[in-house]
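Complex shown without one protein chain; remaining protein chains in place.
And now, chain A:
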Amino acid sequence: MAAGVAAWLPFARAAAIGWMPVANLPMPVAPTEKNKRQDELIILNVSGRRFQTWRNTLDRYPDTLLGSSEKEFFYNEETKEYFFDRDPDVFRSVLNFYRTGKLHYPRYECISSYDEELAFFGIVPEIIGDCCYEEYKDRKRENAERLMDDQEDNKDAKLPNMTFRETMWRAFENPHTSTMALVFYYVTGFFIAVSVITNVVETVPCGSAPNQKEVPCGERYTVAFFCMDTACVMIFTVEYLMRLFAAPSRYRFMRSVMSIIDVVAILPYYIGLVMTDNEDVSGAFVTLRVFRVFRIFKFSRHSQGLRILGYTLKSCASELGFLLFSLTMAIIIFATVMFYAEKGSSSSKFTSIPASFWYTIVTMTTLGYGDMVPKTIAGKIFGSICSLSGVLVIALPVPVIVSNFSRIYHQNQRADKRRAQKKARLARIRISKTGSSSAFLHSKRNGLFNEALELTNSTEDEQRLSKSTSLLESQHHHLLHCLEKTTNHEFVDEQYYQQSYLEAGLQNYPSRSPSLSSQDGVTGTCCTRRSKKHHTPLPNASAPAHMQPLTHTHTHPQGLQELSTIHIQPLSTSRSSLNMRVDEPAPLNCQSSQITTAIISIPTPPVTTPEGDAHLPAGPTHQNVVKVSAL
């Protein structure tokens, strides 16, 4: 529930009058205000600047410093005000949060000072409003990155328990992790360079022996070049196989672009090995050697920039396609025109329209080789129009594409960021939604817990659990309780609902032997497997209080004879809750992280009595399902 609508709770409760004549059951008693205080102004003195607000405003968020009794520590008796020795500028935002229910992040504030103030006042930064959240997160991330850069030396400590395969993969992907990786990185880089240079030098004409025409070096020093080639290919093959071995997902690795480049780079050599004998095919084999130039693309593993360029080209494919299409249109138009214009002149080079394509392209891109020139007047006129329009057609899309590049590039980065944030925000919204409903369920159970304890006369437990629920909370819960009474159905949380749904077809667990040693309040070994799952307090309240309808039973040697037990996981509500939540009193977490309670099940099935049989009859499952209901 947002703070702003807390003031509408009286309206919502009044609107419940619509349920009254329809309800068949009596309504629960409304909570009364024990000490109905008149709303008073309180003064907050923050480093000399005085802020005033209603006390009720601050009480809207009881799990923050100002909303809880923690502020009493700062009360100054002489001046009758609360004094905080903190930054008054940031405090403005904090106080506005109480007033409007929205937390804003002022842009001029330093991010770490803001965070500190929020932490001091017990406010979770996640509730910053939509308008300021992105800015806040961006600044925070930048700050974190800056801090991380300083600590990068410590970061690359080798993680324990990494298999050899994982270590290898990590070494391949990030050469800075170990010296071996770095050596490997440089060695492969060196051999790629050597291989490329070899390919290039192979075709350079070396000095010729007398009485022989110039031959390229490749043919003169065939053996040397062949040895170089073999060495390089061997290195590349070994590298490829090692990467294939280390890859976490081999299939995905084989499909990736880099591995295809690797394969294409070394394949011609092997094909050449196989095919040296056959004369006819060797012609085709020569062309395969062209593919050796793809080895240069292997450099992209070594260069971040190349990778980014490739990616942006890929993402700009549609713009490039459009450019190509418009150019093609223009070329065809002008080539046709030029052909027909030059048809008349003799010895014209414009022999066909495709032949005119070359002229058009050269003219439009303002290259102007001069190997084809128009001779007729009409041809010259159209030729000049062609070159003028070429300037326009080329010059116009190019800046658009360039700006598209940068736009798409930045946009992609921001889109990923926003996607990650969106998930977190949806989770946050979900938490706040389930938070209020689970608070109701939780307080319902605790209400029953108190009643159950009353039956067993353990007063000290009762005192431990008497919560300081805010009046607002109890009124809201009363409202939901009335609705339950009207419709004769109960609110349950999603987990319980699904389990009871599933268990409608399942059988009971066989009942365990009663010889379980009971430690203080912790259930015996049969429950530990399940209990271990919920041992850590959950940061999000989406599955807070686990009503596990444990369908096995056991008796505790203690005085409580139980039919079935349920675990109540104490909610880690404290400062991580986003709504007005019920405060967990500290003693709840004293002994164990779980409390087992005796809950007496529905009174209607006569078999299940509080004096508990250790073995329940295998009746319909819903009888064994623990239902928390008012007795």
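Note that a contact is a pair of C-beta atoms (placed from the backbone, for glycine too) under 8 Å apart; a residue touches a chain by one contact, two chains touch by 3 or more; residues count from 1.
By definition in this document, contacts and distances are computed from a predicted model.
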item	value
Listed names "Guanine nucleotide-binding protein subunit gamma", "Dynein axonemal intermediate chain 1", "PRLD1 protein" or "Potassium voltage-gated channel interacting protein 2", with the criterion being the UniProt name of the chain not displayed	"Potassium voltage-gated channel interacting protein 2"
Residues belonging to chain A that touch the chain removed from view	1-2, 4-27, 29-30, 32-33, 38-39, 100, 433-434, 436-437, 476, 479-480, 482-484, 486-487, 489-494, 496-497, 500-501, 627
